[in-house]
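Pasting in a structure now, in structure tokens, and then I'll have a few things to ask.
All protein chains but one are shown at their positions in the complex.
Chain IDs A, B and C follow the sequence of writing; residue 1 opens each chain.
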């Protein structure tokens, strides 16, 4: 039992190095408005374009020090001059990360994109991905992230098998378009917006397609995209074991794909996930795993919502780094169920917040990012400055 | 085992009377556009106002003969002259049914309506309900149907208990505003749009509020508003036993509140629900149960989507009426599990479509409503006629 | 943000009083063998009779200081001389708590007990409860705890409604048999061992029966007896509000009724539950809520499994007592979602273990109960002593 809160110096050097290596990529769309089918509530100061989104994202990095990249969503974040956008990011201390393709908002995509029964619509969806790859060339992005809304609402609506075959064909053409250093990362989702069958509903399906495509195709695990009760850390372990975990979309959920702040719904689960990550050293960028947020701030302020999420992931990571691996392995080998569980829980039950305050202070970052941001007046400033124009949202 | 498809004459008189007594109320909003948070796909010919919605709903009644009422949603269906709307309905062979209050789309309602921590917002929400009661006076509606989007996304966001107290207070004021023949029917929902806690999440909560309000407060059971695995027919039975089942919202779901066509996802469940209804004679209007649809036709045509749903409910009802009640009771009393289950399954496995074709033909209705409607050219006509204006949707 | 682990003195006096008032009742059956339908694994030293179970339970109290009562299960814990059993308990520093009736293990109960279609079986089940009340007289127990395995495996197997009526009748007779100071506490369960319908599947059903019975009928909430995703703290709040929360069965689960150690699967949920308890002062015995464990230690040692569970509940309680109620209320009233959630999380993220070590030390209890028990040699002693006889399990 830990008698008091640990300090940074209590961490082994390797653990400190892991903390230092950790980065979390932010989604540009988290800074725009989002909501449910019932209502999208707006906030004053919501960005009107990708430049403003990046400025907001940079606030998160400025306060936490571990969020140096921003993912873009195409076409939501299309700009005429991506060089200017990249320069803008750089000026704000961040850079552009993964490119997310969006093939679910044109009327043509009512019955799917890459899986659509119409060859013309499939062609259009493939072409959109090829254009995304062009954007990647200009932004220096490594990852083309694909999440498809494809699926069926009614049994019989389309042929489940034929759709897989179309999907494989489309993905193959897209994969062939990638540069040698680029990757295709393929997300799966249990359901929504399709309500009977989703064309990539589980990690098994995503993995099968990745295996068919080649080494640079990897699986994206979104923590909110599973059936109730699914053991997510098991999937993390399995994909790492298969060498195919390409990225995380962190968020949290009580019910479906709620897209709440990471760690908000089940902080113990987030800890268990990070435990599987740190135990194989996968925080190291060499692991090729891109740790990203993918969340909606429907009712809370967006920038502090992202800060809170980043901190939650970092706290879970610090706890995972505190696990006494030697004691754990010993108890596991002895088949001592309570002792082994106890070692894990000791780390989880430890309060790591002071340790991380110290980590930030050492780097010239605010000890308390939430308070410092709140006191910075940034939200009031953007609310005053960003008058007119259309707030960004999922439609733009 | 039934050797051939039964005919109408094979039904006992009481069962035929029950079929004749059955009506299903249609939701005006099912004829407008709907979708998910990702996209709302439109259809040509979508109604632009409540008059056009009612005209479309009337098509469903014209083809099925059992859908004579249309629920309105306020403010979506606000008109200047409700007398004119009622007359319009009457001309089209239908009438106005329940009034649904909508207190989830103003910005004020971001943190709830009747449960909102702000007294001012609660006042506004109560006032909206009182205005809905005024609409009821003008439309002759019996039922004020309340579904609240109130809830929390994050633990601690608000006080669960205080919200119940506010809710009770607001409902009491609304209930007091009802006319002597009017009812307040209160819906519950497991989750969405709130993702941590919903203020009326289950039938127990709805019932407790109804018991506190008085005899004319009843529970609305929406078949899509339950946790995975919930036995819905049990709840139907329990609410009927308590004398508090006020209405159904029929739809179907595989995952969450998918709002698919009734009977599309689990026709056997729909049959079991109707079995609990017919066994206590609750199809009789005297039961006070309002059978309604509440669905979204996100990707399919709306009018035939409603026709298909109405037919599915009717088919499930006919099967339930075919249950050999005497044989069932005997097998149950004997504790003969397989025989009792077999009696129920015999009815479910029977094909009742010819019987219902006959039922319709006898009434001068089309034997095959889906085909007759498709061949009527109505969809092409409204697509051609309804040019300009804003298609109705959940926002209007 | 808490900079270091709080000490006992950091707690307000009221919170310290609440900690002091807290007691947790242990289930005698947790000390016997249990398992799944696939296998019951035994442990050396498993008690052979209620006397040995109580001796083991007393170890939990001796090490934690907050587990002074033991629930009995009848007939598993039937003895000829209950006075001797009570005296034995007293000698070991504990006393007998609630009496649990067991009407699911005779062959007669294949199709149910109080809901059985056979009047003879119902009579037998009622009579068993009356005998449990006799046991209560002899043991001075206040609570007759009823959990029924009644339900159906197949649709149609029996009449859902008739079973409710039989249930109401049986409960009424049992309730009438209670002494003036005794209570009937009625448990609900989502499913298992019945796989289609359970006769008391949810809190609403249990509450309806309690309301019909009278003031001394209360609901038992077993934390493992809900559908996936159910918000349990909401139900706690609602039952407290209705004045009908009679008792808890603590345990934890990832899937179904897993009966794992309390707090093991979702410690944040346990904290949220305890937050609803402490916010209304319901730890006070005057609240009439009996806090009990109901768990299975299928693969881990039983006594330390119970100690770990008791400590987990106490830690969650201490965290709930640390919530800055004033700050929380203020943030809630202001509609500041992130701040309000932050206040709650601050308490949850605090490490309370040193504080509780201190609490124990102050009372002459071991600072680290798990270690002290492990080092006590008790398990080795009972393994050596309890040779021969039949280890207790769910069958005895």
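Everything that follows uses one rule, which is that contacts are C-beta pairs under 8 Å (C-beta built on N, C-alpha and C of every residue); 3 or more make two chains touch, one makes a residue touch a chain.
A quick note: this is a predicted structure, and the numbers were derived from the prediction, not measured.
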**Message:** Given the contact rule set out at the top, which of the displayed chains would the hidden chain touch in the full complex?
**Reply:** A, B, C
**Asked** Who touches the missing chain here, A:78, A:130, A:280 or A:367?
**Response** A:280
**Of C:191, C:234 or C:373, the residue in touch with the unshown chain** = C:191
**Item:** Selected from A:96, A:343, A:365 or A:382 as touching the chain missing from the view
**Value:** A:343
**Complete:** Among the options C:107, C:326 or C:385, the absent chain makes contact with C:107
**Request:** Return the single residue from C:92, C:253, C:272 or C:319 that touches the missing chain.
**Result:** C:253
**Complete:** In the full complex, chain B touches the hidden chain through residues 1-5, 228-229, 231, 254-255, 264, 266-268, 299-301, 304-305, 308, 315, 337-338, 341-342, 348-351, 353-354, 357, 368, 370
**Message:** Counting contacts across the full complex, list the positions on chain A that touch the omitted chain.
**Reply:** 110-111, 117-118, 153-161, 164-165, 190-191, 196-198, 201-205, 207-208, 226-231, 233-234, 237-238, 240-242, 268, 272, 276, 279-280, 328-329, 332-333, 335, 337-338, 340-345
**Positions on chain C where the hidden chain makes contact** = 34-42, 104-105, 107, 109-111, 149, 153-155, 190-193, 195-196, 228, 253-256, 258, 260-261, 264-265, 298-300, 394
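Criterion: only the chains that are shown with their structure count from here on.
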**Asked** Cα superposition of chain A onto chain B: how big is the rotation, rounded to the nearest 5°?
**Response** 180
**Asked** Which chain A residues sit where two or more other chains touch them?
**Response** 228, 254-255, 264, 299-300
